[in-house]
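Heads up, one of the protein chains got dropped from this complex, but the rest are sitting where they should.
Labels for the chains are A, B and C, by order of writing; each one numbers its residues from 1.
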Amino acid sequence: LSLEEIFEQRIANDEKIEPKDWMPEKYRKTHIRQISQHAHSEIIGMLPEGNWITRAPSLRRKVALLAKVQDEAGHGLYLYSACETLGISREELYEQLHSGKAKYSSIFNYPTITWADMGAIGWLVDGAAIINQVPLCNTSYGPYARAMIRVCKEESFHQRQGFEIMLTLCNGTEAQKQMAQDALNRWWWPSLMMLGPTDAESIHTEQSMKWKLKRKTNDDLRQQFIDQTVPQADILGLTIPDPDLKWNEETGHYDFGEIDWDEFWQVVKGHGPCNKERMNARVGAWERGTWVRDAAMAYAEKQQNKKENQAKAG
Amino acid sequence: LSLEEIFEQRIANDEKIEPKDWMPEKYRKTHIRQISQHAHSEIIGMLPEGNWITRAPSLRRKVALLAKVQDEAGHGLYLYSACETLGISREELYEQLHSGKAKYSSIFNYPTITWADMGAIGWLVDGAAIINQVPLCNTSYGPYARAMIRVCKEESFHQRQGFEIMLTLCNGTEAQKQMAQDALNRWWWPSLMMLGPTDAESIHTEQSMKWKLKRKTNDDLRQQFIDQTVPQADILGLTIPDPDLKWNEETGHYDFGEIDWDEFWQVVKGHGPCNKERMNARVGAWERGTWVRDAAMAYAEKQQNKKENQAKAG
Amino acid sequence: MKTNLYNYILELGDNCLIAGQRLGELCGHGPSLETDIACTNISLDLFGQTRSYFQYAADIKGEGATEDSIAFLRYEREYKNVLLVEQPNHDFAYTMARQYLYDVFHLLLLEKLQFSQDITLSAIAKKSIKEASYHVRFTGDWVKRLGDGTEESHEKMQNAINDLWTYTNELFEVTEDAKMMAEEGIGVDVATLKETYYEKVTALLEEATLTVPESKYFQKGGKSGIHTEHMGYLLADMQYMQRAYPNMKW
Partner (left out) sequence: MKTNLYNYILELGDNCLIAGQRLGELCGHGPSLETDIACTNISLDLFGQTRSYFQYAADIKGEGATEDSIAFLRYEREYKNVLLVEQPNHDFAYTMARQYLYDVFHLLLLEKLQFSQDITLSAIAKKSIKEASYHVRFTGDWVKRLGDGTEESHEKMQNAINDLWTYTNELFEVTEDAKMMAEEGIGVDVATLKETYYEKVTALLEEATLTVPESKYFQKGGKSGIHTEHMGYLLADMQYMQRAYPNMKW
């Protein structure tokens, strides 16, 4: 058996591939692409929610929101670490993000313009993310699978928290209900798009399926998301902004309307409402932080030298 | 008669000294110092009020406040121009302000922390300024005297406007009345200090009197301000924060309490609540504007060259 | 209540309000005393126009509405200004570019609005045309100065134009309310201004040695109350007094 055949067999047997194991170059590259994209999404994802930290309407919500954004930073950290095991440095990963070479989830290029968006993001965006991510807890690459287990646990918590924000609004005043409905109107379609292009246009699916980087197609995941979310909207008493949405007895699924893929591709290509803002925020933070990181390095060196000199002297 | 004697006689005869006239070096220097200090005060004075433009509570007040701050910029302009007639450039004047060599009125080193401060500044600070400035409409140096006539006219308007802000607050809700009283409490003593140190400590008075740069002593001006302002406070129904304040039948003036001259000197020496903020704001605006001023100059040169080339070609 | 007219007036007035507010932030912080005075002037003109629009809107609305309740007591989703005018004052090039790109539109709009069948709108427009002509001359001059000034100013102005270009197309979006008003001869069909607008802007940018962006992607949303993330902070300051001290006279 060739190395490649042994490798494929291990994956087929549901064994985990670990950093020191042999792996095909394409496997390594595909994983770097996907894991880093996922890490970048966590980091960029901090921005739309971070936008409401200073303005959260209660102390309880402010604490929960801070904790949530912090969790996202944490997810970014595990995922960058998982990615680094594939032989790429954090600096290279940042460089890919900042230069626009690496992608991140397009959903974060929409603005958060009301408090209800904090609810909608938790409920819908994290909801869609979980559907994408749960299967990855069993993916073939060990470090990624383990990171995903931790991420998914926290994401479920975030999703419940988001739903609870929506529920509080929907049980509130007329203004609050309107705010919730408005957020659903604005986040619904982008959330559906989040699950990726239709299978017909998706370029990575087949290979990814084999490596368990993907276990269901985008369209299947999207259907699962819709089937799961519509009853939740009913509980909230909100209307999903899709006149074509209806239960199909025959298929046992909801039928739904046409997705505006032009919008999807416009945003992916960098022309969404906040693409520029998000990149400026990240690149700006990184550049403003250069002198800080340099100082930390210089200080660490000085301390190291001191220790060595003391050791010599001692 | 010597040049100096002729000069002194002209001043004694209430004739105006004009830029091209002979003048003693000390006259020139003293005028540069005083006029530029006055100009700088107008410019720095834009900042505490500018702080409330974005937050003015009504459109009418926002427009009036913008117009007022604009007037102050205008006063700065006339006064810098008057000063430039004495043979100093605007750049040198700015340099003196930015380096801390030139002073400006210390009152602007106090923060504007409520809307009522817009009223108190107009009523008290502009009120004290007018008392200082009206006599200068007859000062000996022509350009300064003419600038002051225009300035004083506008300042009276500002003072009435400030009083009207206070009056509206005092006729308003309990919260508004408290806001007005609080502003009076904070601005009263700094306004008294604005009229300068007591005569005993004032170093420039005698010479300035002769040149009509000063026509009354600081203490006289201060008494005039108090006598004029106390009845206005009564109309507003506000209490002046001085337990020793009372009408003195004998002198026909109000007696008043001890001024905290330590505070005065602390602020003059640069350690008031906002000295650093004000200087940072001015220096920052100037430095951020360098490329703009350079561009304007470069453009003007290019246009000039074009014209000249066309003239040659034509 | 004449809802279409009311909404249409807000569309007109909110642009003036928010553009004025952004310029007002700079008062005392400009690159020179002269530009400071000029920018304050434009801000003052725009707030003056805002007051005229909102006084009229308050009359139409009744129920105790005032120019101030309309200016300060709506939620963010109810402001109808275009995204362009709410963009922040990154630097002086940005401020001038933003204001210029609005001013060209504003003058073209007023030149039509003066013939409105609605005598109040017609009167406001007539009064405002002179102001708007001055604005576009002032900001246009600065676009030229910075575009054709130094290398640094050229780069800054080009960046500003590139960034803000994406918000220009929204100026010509026709809302339902505006469509009704145009049909009744009260409002202006802004779609008809588009060609002239881009001609004028292109000519000036070229004179300023700047490259006219070619992007086909534009942002919109302001007219239906979906603003950029900058708007919330602008409103938090602008509304603070009215929100914290409700129902008081100032």
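One rule holds for everything that comes next: contacts are C-beta pairs under 8 Å (C-beta built on N, C-alpha and C of every residue); 3 or more make two chains touch, one makes a residue touch a chain.
All of these numbers come straight from a predicted model, not from anything done at the bench.
*Asks:* Counting the whole assembly, list the visible chains that the omitted chain makes contact with.
*Replies:* A, B, C
*Asks:* Among A:2, A:58 or A:251, choose the residue that contacts the chain missing from this document, as touch is defined above.
*Replies:* Of the candidates A:2, A:58 or A:251, A:58 is in touch with the missing chain.
*Asks:* Which positions on chain B touch the chain that was left off?
*Replies:* Residues of chain B in touch with the missing chain: 48, 51, 55, 111-114, 175, 182, 186, 266, 271, 273-274, 276-277.
*Asks:* In the complete complex, which positions of chain A touch the hidden chain?
*Replies:* Chain A touches the chain not shown through residues 43, 46-47, 50, 53-63, 66-67, 69-70, 73-74, 76-77, 80, 115, 165, 168, 171-173, 175-176, 281, 284-286, 288-299, 302.
*Asks:* Across the whole complex, list the residues on chain C that are touched by the chain not included here.
*Replies:* Output for chain C: 75, 232-233, 235-237, 239-240, 243-244.
Just so it is clear, only the chains that are shown with their structure count from here on.
*Asks:* Could you tell me which shape the graph of touching chains takes: line, ring, star, complete or other?
*Replies:* line
*Asks:* Which chains are joined by the largest number of contacting C-beta pairs?
*Replies:* Top-ranked chain pair by contact count is B-C.
*Asks:* Nearest whole angstrom, what separates the Cα centre of chain A from the Cα centre of chain B?
*Replies:* The separation of the two C-alpha centroids amounts to 57 Å.
*Asks:* Where in chain A do residues touch two or more of the other chains?
*Replies:* Nothing qualifies.
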